[in-house]
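Before we start, here is the structure in question, set down as structure tokens.
Selected chains only, in their assembly positions.
A and B label the chains in the order they appear, each numbered from 1.
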């Protein structure tokens, strides 16, 4: 960004030298196996948690609907995030862990691609939309639910290599 | 959901008596003015925060791009959340507050509609996608950013009346 040495400072890659947003050129990048995993946490009242939990064993499968929403959203990422590249994803999985002691549902999504750019945004979009769907289906009984801890857990492939949350410290 | 009296217990409205997901019938509801406001918080390293902040006064307007993404996503809510009704939104606004002391950006979205169902999901979707866009544009310098505190702040209109976060306690 500076005149002298572009390597001196961190730089927002989605802007050109004039500060204009652009979808960056990835055509020179190699096609490699890329995988990314992200998570989110939906916190709620114990009564709401009990309703979701019971749906797993009986009627009303909230998590089954949220899983489909998350998978479909991963495929729509480039439609939603302005500077994301459209990608032919090769795998999307969304899973849930019930955390009764925290009265929360943990969502984890893994996305894979053989391609020229990473799939972090696809994994983050999947957990976000799965969480929003969970909120939607339970909001009549608990409008105070909160969605948090949305973050990248892990990614591999590409020039920047492997990232694992917690390693940076 | 209980055998005796459906009014006895909280119930997930998006499921019918057999536990099957459905888009609930709102055709008998009155058309009223409905407004919802939601928020999200994106936390990052101080260096990343400084890059966003400087973009506001110079080159590289991250927040301008995230705002457009959030507004457009509000209009796509029914495409993303399986049981949401398609709605002819009459207003969408997305705003940002820089919180230097927390090294975070707070996002707030307000959505309005004259219609038969609420717009909470549209406001929550707007802040979520604005937050994801912010992550996307800064991820090359800070993959450890986290998105949290996504919640409904306020909603009015409709049979269930007004909700304000914090009032429930």
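To be clear about the criterion, a contact is a pair of C-beta atoms (placed from the backbone, for glycine too) under 8 Å apart; a residue touches a chain by one contact, two chains touch by 3 or more.
Treat the numbers as computed from the prediction; the structure is a model and nothing was measured.
Of the identical chains making up the complex in this file, 2 are positioned in the shown model, whereas the full set numbers 6.
Heads up, the rule we're going with is that only the chains that are shown with their structure count from here on.
One inter-chain figure worth recording: chain A and chain B are separated by 16 Å, centre to centre, where each centre is the mean of the chain's CA atoms. Those residues of chain B lying in contact with chain A across their complex are 1, 10-15, 18-19, 21, 47-48, 51, 55, 58-62, 65, 68-69, 72-73, 76, 79-84, 120-121, 124-125, 128-129, 131-133, 135-152, 155, 160, 163, 165, 168.
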